[in-house]
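Below you'll find the structure, written out as structure tokens, and then a few comments.
The complex appears here minus one protein chain, its other protein chains still in place.
Note that the chains take the letters A and B in the order they are written out, and that residue 1 is the start of every chain.
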Amino acid sequence: MRPQLIFALIFAGLIGLSLVTGKIDPYYYTVIIFIGINITMATSLNLINGFTGQFSLGHAGFMGVGAYVSAIASTFLTTHGLGTEVMGGVPVMAIALLVGGLAAALTGLAVGIPSLRLKGDYLAIVTLGFNEIIRVIIQNVDFKIDGISYVGGARGFAVPQLSSFLWVFGIALVAIYFVENLINSTYGRGFLAVRDDEVAAEAMGVHTTRFKVRAFVIGSFFAGIGGGLFAHFIQYITPDNFTFLKSIEIVVMVILGGMGSTYGVILAAILLTIMPEALREFSEYRMIIYSLMLIVLMIARPQGLFGSETFTRFFAKRKAAANKV
Amino acid sequence: MLEIKDLHVSYGQIAALKGISLSVPDHAIVTLIGANGAGKTTLLRTISGLLKSKSGSISLGDSELTKCAPHEIVAKGIAQSPEGRMIFANLTVMENLKMGAFLRKDTDGIATDMEYVFSMFPRLKERHAQQGGTLSGGEQQMLAIGRALMSKPKILLLDEPSLGIAPILVRTIFQKIVEINHNLGMTVLLVEQNAHMALGIASHGYVIETGKIVLEGEASWLAANEEVKKAYLGSV
Partner (left out) sequence: MGEILQQLVNGISLGAIYALIALGYTMIYGVLRFINFAHGDIFMIGAFSGYFVANAVSHILPTGSIGAVIVVFVASMTICALLGALIEYLAYRPLRKRPKLTVLITAIGVSLFLEYLSQLLFGATPRGFPEIISNHALIKSKAVTIDVVGAVVIITSFTLMLALRVIVMKTKIGTAMRAVSFNQQAASLMGINISKVITFTFMTGSALAAAGGVLYAAQYPSIDPLMGILPGLKAFVAAVLGGIGNITGAALGGMIIGIVESFIGGTFLSTYRDAIVFAILIGILIFKPSGILGKNEVEKV
């Protein structure tokens, strides 16, 4: 079966599922929505950290930019005649997410161009630094339009509820499809080349900086959209939702899943969203277990739990088969 | 006596030493000659414990060295002046020498030996307070040999002391090697590409090619050997 068809079928299934979400217990519904958002976040970070081999610790910063910018857009639009009454809020949400994603992508470009010359732990620290800078800037922004408060600094920002099961998982599906297709295209092999051997890639004529920046911009775009989905689901955001600890959480998903394995990263995103909830009774031990797991994983199995590239290979095989015909 | 038996070493899949056997009797100068990439440095690094062997043995007297960490091998009495000299560029000449004596506790003995090194290489004495990185190649080689001596080893391993040094200095350094052997009774295993010089001071020699010993014998015999002459001595 062609992957496009598979994705179309999954999408149809999502529409079917979305019809029954109203019957789900609100608590479980929340967990499910967070799974979807985390899949988008982890898949997009995987493009940067996993496929391109750059270590970013600032993904939550781009998520924050997307969350705030999309919230500004939707708040403005809903108070200016384009609210949920227009086509069930689809246009306003679509515009908000797109604007948020683009803003995050632009931020990604601005952050990426200077910092991607750095490598390894230096890059990690610089992206972490940008994450904190973004957070501090948001903390200091607060303005009013027509008497309505926007951004709200450290106080927080009330956001209209526009997210839904279909939005969240539809976007996750688009992110997965996009990243997988990109990586398995001839062009996309450049990302892997940068990861595997930068010097060799450069020698082969791959413009490594350009690929790194592209990965960063695309990753940030989806992180921004993920932030938009998040904001419009929880309906109240503060800068503290987007600290570097949130970035670390997403990084752990990518690492646990096995860097560069979309399939593994999705599983890890699901697992790491459910695990803290499942461990609620032991909530004091939750983060201790989490951190110990990270340490033990690095010592025992640094390639991640699902370190094989089954999903990617599946795509690659299809492509190869298609090319033969 | 340093005794190496059927030593195999590989880098990943690539075999670098394929069954080397070699012995260095006490108080002798033994040389190992061979071309670039033949496995000379690999052998010295393995003796010092920087590389792990796949099989075979390296023994000094009664003790087996293949399982020892580098610092334990130094403690057993093997010091090396490594390829590329590896001088601590951020340490003074004096500190470099002190590091050579890291395992020793006899302050007086250390002072005496340092004087000996300085008398052998007066240039080092002049520059004792200078950082190692500021020395010339020849001076660094002197320092590397002096530093190795400071541990008061039973056996001194020298990896290409002639490399990258002015010919006139090479002569001096080889003279000093003979002196060390003669005055201190120190056993020397000298690895060299400069076969002519090396065979000139050694009593016994080995020829290594692509990880195997292909010839061995008395140094004078090797120096007269036609094949050695052709391959390593540059004369026909």
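One rule holds in what follows: a residue touches a chain if its C-beta (ideal position, glycine included) is under 8 Å from a C-beta of that chain, and two chains touch if they have at least 3 such contacts.
Everything numeric in this text was worked out from a predicted model, so none of it was measured.
K.L.:
Touching the left-out chain: which of A:L5, A:V20 or A:I299?
P.N.:
The missing chain is touched by A:I299.
K.L.:
Considering the complete complex, identify which of A:I32, A:I72, A:A105 or A:V126 is in touch with the unshown chain.
P.N.:
Within the whole complex, the residue contacting the unshown chain is A:V126.
K.L.:
Who touches the missing chain here, B:T42, B:T66 or B:Q80?
P.N.:
Spelled out, the listed residue whose C-beta touches the missing chain is B:Q80.
K.L.:
Touch as defined at the start, partner being the missing chain; which of B:S53, B:S151, B:N194 or B:N225 qualifies?
P.N.:
Answer from the full complex: B:S151 touches the omitted chain.
K.L.:
Just to verify: which one of A:I10, A:L102, A:I137 or A:I234 makes contact with the chain not shown?
P.N.:
A:I137
K.L.:
Would you write out the residues of subunit A that touch the absent chain, in ascending order?
P.N.:
Interface residues of subunit A facing the absent chain: 55, 114-115, 117-122, 124-126, 128-130, 132-133, 136-137, 139-140, 199, 248, 251, 255, 284-285, 287-288, 290-295, 298-299, 302.
K.L.:
For subunit B, which positions touch the chain that isn't shown here?
P.N.:
Listed in rising order, the touching residues are 48-50, 69-71, 74-75, 79-80, 82, 86-91, 95, 98-100, 102-103, 147-148, 151.
Following the convention adopted for this analysis, only the chains that are shown with their structure count from here on.
K.L.:
State, to the nearest whole Å, the distance from the C-alpha centre of subunit A to the C-alpha centre of subunit B.
P.N.:
It comes to 57 Å between the two C-alpha centres.
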